[in-house]
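Here the complex is missing one protein chain, while the rest keep their positions.
We call the chains A and B, going by the order they appear; numbering starts again at 1 in every chain.
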Amino acid sequence: MSGSLLRRVRVAEVEQVAARIKRFRFVDIDNAPLSEFSGGSHISVVMHSGDRMMRNPYSLMGSPTDTSSYQISVLHCGKDSRGGSQFMHENVAVGTELEISEPLNLFPPAKLAKKHVLLAGGIGITPFMSMMNDLDSLRSDFELHYGVRSLEEGAYCKYLQSRYGSRVNIYRQDQGQMIPLQTILGEQRLGSHMYVCGPKPMIDWALQTAELLGWPDENVHYEQFSAPPSGTPFIVKLAKTGREIMVKGHQSILEALEENGVDAPFLCRGGACGQCETGVIACDGYIEHNDHFLSEAERVSGKKIMICMSRIQTGSITLDL
Amino acid sequence: MALIFKDETFRDDFTYTNSPATIRRFPFPFIEDQYRYSVNIEPHTPGPKGSVLEFPFDIDEHYVSEMRDRAMVLQDDPGRCQALPHMMTAQWDMLELVMVALARDYPDHFTLHRDGAHWHWINKPLKIDQKFVFGEVNSLPYEPMEYIGRQVQGDFSIQDQRDNQLWMDAGIITSQADWSLDFDVGMNFFEWHAPVPLAHEAGVFERALKFLLNLQIGKPVRRLNWTMTINPRLDTSPENYPKWGTDRTTVTPENVGKKVHLRVEMQGLFRLPRSNAILFSIRGYLMSLEQIVTVPKWGRRLPRVLKSLPQELVDYKGLSRYRQTAIDWLEKYDDGAPTTPGNGPD
Partner (left out) sequence: MTPITIKSRPVYPGLSPDLNARINLIVCDKGGAAAVSELFARAEPPFAKRSTVFVADTLSTSEMETLKKELAPAACEFLPTLSSGIGRLREVLNDAPMGLRLYAAGTEPLIGSVVQAAADYGIDHLSIRTEHRGSLMRRVQCVHCKGFIENVTTNPVTCTHCGLTLFVRDHYSRRLAAFQGVCIDAEIPGDVPPTEAIYQ
């Protein structure tokens, strides 16, 4: 049982919402109602580009109770060597049919929080779109701090301000505005929770600032969507069947297995959910752990790898598959 | 096919009994002659027509009487139904899941009309006709979990998911195998399973938790669990232990076939879409040893399994006082012939 149920959808709408960001709206191919979902959920979109298959996770942005369509936003990453976002921008138009997974939530709001402080950087705004929808309908106390390069590059600035008013704070890099995180986190009531989604340096900065201000780890949450990093090719040996499979430079182990017809477990494909955890039987290279799931002790042991995100630098690795 | 509902009791005079057709569909929990602990989680996909697995929520001939017993338990002890304040979205999720399933699977008995948030629910066996507004608590006579929980067989708990844990933050539990919702509400997955022997050390709960945290919308799973109960009593709660504990000393070689019941729980786990919580259904089935041995395969297998139980489990399940009496009686039905694999009747 690997992966999740796939559903065929048709692209009903594409809108350029910011300089490098497009919004896509999907409807079920037979116009059947889609599953409702909870704030913070994402789906995977399956893309076939030539002989390559990619599955990228994107946060759902619409209202969680709207079952007529799903919406995602995709940032065109120019230097993205894997090409998932490029494919969405250049090959997907109204009428294109795609496969998507059912929603999965790895970034839910903490239901016991007294207040929610949301920090978004650039395209990191996307999981907060549905989360704010939920929080607002539950009348939960929240505030958003959203850093953008400029108003041209920041998606949904106007929409957010008109819908949520003073709860939304936008900071424009082109005008030298920085998120005043020290002040924001220093003035929150007890029982507040912080959520951050954005580029890795921003997440690191937010986590560190919170810690230095005495925020307990339990009150701090983050989501980082990153594509599996590229690297040099290496060999994966499968202990149970004796097969040897080449993982190309732009592929993850999981993608290489799938390309070769091997059914391996996975779910989020972003190194967060733990579903693809795989035993390492032998490895003559250095494992680059790119997931957010394994503990430090598990990494040091060298006995486990998350095959959706992690790879080795050179040589070969034998997996318990 | 319309079900015919029996009028029977689960207390005092204990008139509960299974009809021959219900015996055949009993989810006998042992797939081999030896007891073996396993997580045994499988997809909760529709089973054969007429089986207890045909639909996600199984309704049978005991429905009306079980609901009457539940109402009596709740009347005496409202603490058997509890939901922490942050579980309201999940309560509505549960109500929707159950109503939609019952109306779809048992159209002769249940009807649901939906017009936006305006819902009309008809439950013919319990003579309920309710119009309400989905999402508005005041439009129902009870909170949503209790409202629908009083109309569907099985106990239910709802688990909130946060910090990579599941938290039992709501439940309606009136026919439990000796655990207290009132005490356990608010506990995490490891904590409420804490009293279970052996399984923690085997890593069973860690694996199960990891699996459940990634449970997906539209892909429910199920497992079987079992214990034994003296008399067909639904309410074997710790709260009322002084009322039913003495039953365990009343088993004799003469009455064991009638008194001792195998109690099987079909446990279903469903991801709830809006709340991201997990609904846990605990659908119980009771059958006396006397009725079990009417299926020759089960008559052969049950004594063999009971003999192979580890002592920790015998104590945990509370079988110590009558296990041997049950084995002695059951062995009359074990001719030593081999049994076929799987749990169904031959």
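Quick note on the criterion: a contact is a pair of C-beta atoms (placed from the backbone, for glycine too) under 8 Å apart; a residue touches a chain by one contact, two chains touch by 3 or more.
Note that the coordinates shown come from a computational prediction; the quantities given were computed from them, not determined experimentally.
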item	value
Sole residue of A:L212, A:M246, A:A282 or A:V300 that reaches the chain not shown, by the stated touch rule	A:L212
Candidates B:D184, B:D235, B:E265 or B:D334 - the one touching the absent chain	B:D184
Sole contact to the chain not displayed, among A:P33, A:G191, A:G279 or A:G315	A:G191
Touch list for subunit A against the chain that is not drawn	112-114, 185-192, 211-219
Those residues of subunit B which, in the complete complex, touch the missing chain	79, 163, 180, 182-187, 190-195, 200, 205, 238-242, 244-246, 248-249, 321
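Criterion: only the chains that are shown with their structure count from here on.
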item	value
Intercentroid distance (Cα basis), subunit B paired with subunit A, Å	38
Interface residues, subunit A side, partner subunit B - complex	1, 4-5, 35-38, 41, 64-65, 102-105, 108, 110-112, 138, 218, 267, 273-275
Touching residues on subunit B, where the partner in the complex is subunit A	43, 86, 89, 160-163, 210, 213-214, 216-219, 273-276
